[in-house]
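Note that one protein chain is taken out, while the other chains of the complex remain in position.
Let's look at chain A:
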Amino acid sequence: MELLGHLADGFGTSLMPLNLLIVFLGVTAGLFIGAMPGLGSVNGVAIVLPLTFIVPPSSAIILLAAIYYGAMYGGAISSILLGIPGASTAVATTFDGRPMAQQGKAGLALITAAVASFVGGTISVLLFTLFATPLADVALAFGPAEEFALVLLAFMTFVGLGGDDVLKTIIMICLGLALSTVGLDLISGQPRLIFFDLPGFYSGISFLVLAIGVYGIGEILYTIETQKTAPSVTPARLTFRELGYGIKEINKLWKTMSLGSALGFFVGMLPAAGATPAALMSYGIAKLTTKTPERFGKGAIEGVAAPETANNAASTGSLLPMLTLGIPGSPTTALLLGGMVMWGLVPGPMLFIEQPDFVWGLISSLYTANLAAVLVNLALIPLFVWALRMPFTVLCALVFVLCLVGGFAPSQKLHDVWLIVAFGVGGYILRKADYPMAPLVLALVLGPLMEKSFRQTLISEQGNVLAFVERPLSGTFIALSAAFLLLPLIKHLKRLTGRVPSAAK
């Protein structure tokens, strides 16, 4: 019952006219960003973050969460109309969404995607509401040793489950952590890693600079080569009769959608997994459990509903560890976390005690954002069809300008703008060579926490390293981390021993 009281208070915040307006603006912006091929939620949040100084912190985070949400809905639009996923999270939507559009059922596919996203979002926000307080209570018992072990675990999930090249993942984690140490030493206050004696490095490297560089400049450089030719947009008409028919069809898909939502929510909580694998897994499960798997890939309506529920559920799921533990579940939530720290809000269990208004305002705004997103999505479909015809070079030029100016605005130092360009080019080259970007950004955001908790523990334990293993919770986290680190090694050994049968591949 206490929960409902908190939630009611939260709605008091999120239903304020300013916040409602912000939610609508955020989801609309998010829908457009998500619909643009090449730009996803993480790019949207990175580019818009510096512009959020215009509103108070609690509204700013609502705006960013709404963009995050909208982008998840929007990714499906270009998957269906262009056959190109609007964001990596919508890859699985192309499998059946594109064939549906080619059969002249683009309208139905868009309706399915929007409604399925709404169902996935709503179920996962309910789960979020239920799990948030208990998890924050558990996290209250965490000391620095547990914090360190948990951050380590977050990184090791990338190594064990990330699916990218293990060596390259390790490099990116260490690079992010090393970059986070630039500036003043946390304990002794001595300057360190002041490259070329530039005074700009004394204040460290802001996560925003890296994020705008990698996800703004780097991402657009990456899309320049893939977007040379203008794609053909499938026209989509939407009538109320189709809407009614669509909702009736979707009503038959409850099993697929609830499965997808639960799956998405729990997969989304893992730092290394997130919305893209969740959507692919959900698609696979829907195909396995259906009686007519042969329709999949040829325009099955379940094939659109399953991944769309899962990717929206995953985006809510990844907010849970970020708010309750201070460990983001995805690169986008890592940026939200960085933003919150910038505004003086420290995510983690204490937030639930010290800033209940903020926490519950944000949680309740997820409900309003969901509703707003489905309404805006359905209402603006003709506009999206038109916007997808926009030449890509116009979008690129504007994003570049926003990156440069947005990168300058928070600190007002040209030093940061130069760093953004450098990170953009460096990130582009690394990404082209298959180095994963998510662990890099996560490591830069979590680096200071990791180093601080590590050294705090050692100081309080008089240098006893075993302290991390002796405490039950942190010991468990460390053991899990070790298991994730060893997982790829075991796989590798297995492949070596069983070389004869796999040699044929």
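Note that in this section a contact is a pair of C-beta atoms (placed from the backbone, for glycine too) under 8 Å apart; a residue touches a chain by one contact, two chains touch by 3 or more; residues count from 1.
Just so we're on the same page, contacts and distances are computed from a predicted model.
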item: Complex member absent from the view - protein name from UniProt, among "Tripartite tricarboxylate transporter TctB family protein", "Molybdopterin synthase subunit MoaD", "Spermidine/putrescine import ATP-binding protein PotA" or "Putative mRNA 3-end processing factor"; value: "Tripartite tricarboxylate transporter TctB family protein"
item: Touching residue (missing chain; options A:D9, A:D357 or A:E461); value: A:E461
item: Option from A:I224, A:I247, A:A379 or A:I490 whose C-beta touches the chain left out; value: A:I224
item: Sole residue of A:L21, A:L140, A:I187 or A:A483 that reaches the chain not shown, by the stated touch rule; value: A:I187
item: Contacts of chain A with the absent chain, listed as residue ranges; value: 51, 53-54, 167-168, 170-171, 174-175, 177-178, 181-182, 185, 187-188, 190, 192-195, 217, 221, 224-225, 228, 391, 393-394, 396-398, 400-401, 404-405, 408-409, 412, 414, 417-418, 421, 424-425, 428-430, 432-433, 435, 451, 454-455, 458-459, 461-464
